[in-house]
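Heads up: the structure comes next, in structure tokens.
Only one protein chain is missing from this complex, and each of the others stays in its spot.
Read from first to last, the chains carry the letters A and B; within each, the first residue is number 1.
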Amino acid sequence: MFYIIRRLLLLVVTIALVSIITFAVFQILPGDPVRTMLGTEADETQIESLRNELGLNRPLHEQYVDWIKGLFTGDLGNSIRFSMPVSTLLMERLPVTLSVASMALIIVVLVALPLGIFVAKRQKKFSDVVLSSVTQLGMAIPSFWLGMILILYIGMNVDFFKISGYIPWSESIKGALSTLILPALTIAIPQIAVKFRYVRTSILEQMQLDYVRTIRSKGLPEKIVVYKHILKNALIPILTIFGLITAEVVAGTIIVEQVFALPGIGQLLITSISYRDFPLVQGIVMYITITVVFINFVVDILYSVIDPRIRLR
Amino acid sequence: MRKYAKNINLILGSLILFVFLGMMVVSFFYTPYDVNSMDIPNKLQEPSSKHIFGTDEFGRDIFSRILKGSQTAFIVGALTVTIGVFFGVLIGGIAGYVGGWIDEIFMRFMDALMAFPGIILALMLVAVFGPGIINTSIALGIIAIPSIARVTRSGFVQQKEAEYVTASKLIGVQSYKIMFKHILPNISSQIIVAASIAFAIAMLAEAALSYLGLGVQPPDPSWGRMLKDAQAYLIASPWYTYAPGGAITLLVLGLYLLSNAIRDMMDPRSNS
Partner (left out) sequence: MLKRKFWLTIVLVLVVLFISACSNADEGNTTGSKDEAEATAGAADQVQDIRVRVNDDPDFLDPHRATASISFQMILNMFEGLFIPQTDGSLTEGLADSYEVSEDGLTYTFSIRQGVTFHNGKPLTIDDVVYTFERLMGLNGGEKLSGNFDNLDSIDVLDDTTFVMTLKEANSNFLYSLTALQSAIVPQSNDGKHNDNPIGTGPFAFVNYSPGANLELKKNEDYWEDGLPYLDNVTFVFQSDDQAAVMNLIAGEVDVTGVPGHRVSEVEDSFNISHQNNNSTLIITFNQEKEPFNDVNVRQAINLSINKQDIIDSVFSGYATPIGSNMSPAMGDYYLDGLQDVYQRDVEKAKQLLAEAGYPDGFKTKITVSSHNDIYSSIGQIAVENLKEIGIDVEIEVVEWGIWLERVYFGRDYEMTTIDLTGRPSAYEILNDYISTNDAENFFLFDNEEFDQVMADVLKETEREKQIDYYHRAQEILNEESAAVYIADYQILWGSKQDISGLKSYPFWFHDMKEVKFD
């Protein structure tokens, strides 16, 4: 219990620190939100009136304190650029990013797990070496180039795929899939490369353990050895890994949304930074951080439940 | 077979790295064409014997720009790693060696930095420092700090109980000497591995930033920037993306292979 409380405390501290870092960055960020938004056509009258109205003439630390106060009442404030609540904007963009991220995650699980087991079983065979090299390559490709290649060779040639934009699930499931599969693949491919190696390594580690030898010596079929015993025990590190890639998948969506012109959180983030939209940036960064930190927290807890020795670390 | 694989990593990794280093050295003295000279009537020419990677939207020779771009890549990578290693080792070393609340504060701060998906922090930092080679490197260097600090810290935590450290303490060697003269060399291989991965990640991050229009700026040739420019002509001139994309991928691959090889060499138990 003490472990969980400590972890929870650390979680809150981390989130607070992230928020303070964001705030500190904005404190020294050159550029003015109102001017950026109104552009060259605005005269000083319009700039001043908008600035007063938005309360931007107050010192930033005051704005930040207000923002913190709002946070406790569940109010993330209003976006400067879009003149509407940050939470509304987040809710509109969330389905896109969440869909891409979860699809990517599912693809990673579906491919990396069997692949890792397959390779672990064929240890010391040539395919192992080949696969290792191929995966290194997968990790080395910049995701946006991979996206362009997928557009060029799959998107342009297969009618099913749309290479830009987003069609909501509610409109057409097929349409949504046609816009989401390629971006999800773009994120998933490098992650598969990394994660299948982890799967392989943890299974190999289990295989070398004494209990496996004992079971084997009892003459159980290899299939049962692998799936029932080894896989079960190897699940702990594998679970952790999938917890960890969530962060990378979420980060991956930011670039991929640009390549495929998907209106998700990542696009919104880039817009909000360039418009110096402090409430919106804070809102998005907080949202992403909380998701990532929370998933890691859950994974950590699960881990410690499964293997109490972890807590001693 | 396994041994063979390790050697492959080492041979292939160093080969790639040497080729790119060679390209960089050559580019200081010679490129087939002036990297910036424009020939607009001959823009977007397909690869040919005259221009082996074709020409870009200003009629500049892409091969020459790829060569020159290796300078940008290595400068960004080296600078990023220098910043990351310097501060990472300093922070991680102090945290690991001193321990206690200093450790707690330093590492919580590092956790917070790591909780940001790297690209978000890079976006914000580049907005602060402005674009350009040096500023991009500073931003990426800051992002590289936490991972190196973590590796260093765990190394220091392990080593500080070692006998040679206790002995040094007993005969009154100053702490900073113990830290950097005695402990640091013992964990240098871990740091080298972390640094080479940081180098590879810096390459990818620079490319991503340049792709978003925020990294290295023209006329400095940067592979990431070239990819961004190429995207506008993706359908009509798909070959334009191959050279810069391939260059990034190959160099990053080389770095990964090399870091794997180093890890295998220093830790015979691990199987890559």
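Quick note on the criterion: contacts are C-beta pairs under 8 Å (C-beta built on N, C-alpha and C of every residue); 3 or more make two chains touch, one makes a residue touch a chain.
This one's a predicted model, so the numbers in the text were calculated from it and none came from an experiment.
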* So which of B:Leu10, B:Met38, B:Ile52 or B:Leu250 would be touching the chain we can't see? -> B:Met38
* Structure fact -> Out of A:Val18, A:Leu76 or A:Leu89, the sole contact with the unshown chain comes from A:Leu89
* From the listed residues A:Val13, A:Leu56, A:Leu71 or A:Leu98, report the one that touches the chain absent from this view. => A:Leu98
* By the contact definition given up top, give the residues of chain B that touch the hidden chain. => 36-38, 40-41, 43, 57-59, 127, 130-132, 213-214, 217-219, 229, 231-236
* Which chain A residues touch the hidden chain? -> 30-33, 35-46, 48-50, 52-53, 79, 81-84, 89, 91-95, 98-99, 102, 105-106, 109, 162-165, 167-172, 232-233, 235-236, 239, 258, 260-261, 263, 267-268, 271, 274-276, 302, 306
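Note that in this section only the chains that are shown with their structure count from here on.
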* **Sites on chain A touched by chain B in the complex** => 10, 13-15, 17-18, 21-22, 25, 28-31, 124-126, 128-129, 132-133, 136-137, 139-145, 148-149, 151-152, 156, 197, 201, 204, 247-248, 250-251, 254-255, 258-259, 269-270, 273-274, 281, 285, 288-289, 292-293
* To do: Would you tell me which residues of chain B are touching chain A in their complex?
  => 1-2, 4-5, 8, 108-109, 111-113, 115-121, 123-125, 127-128, 200, 204, 207-208, 211-212, 224, 227, 230-231, 234-235, 238, 241, 245, 248-250, 252-253, 256-257, 260, 271-272
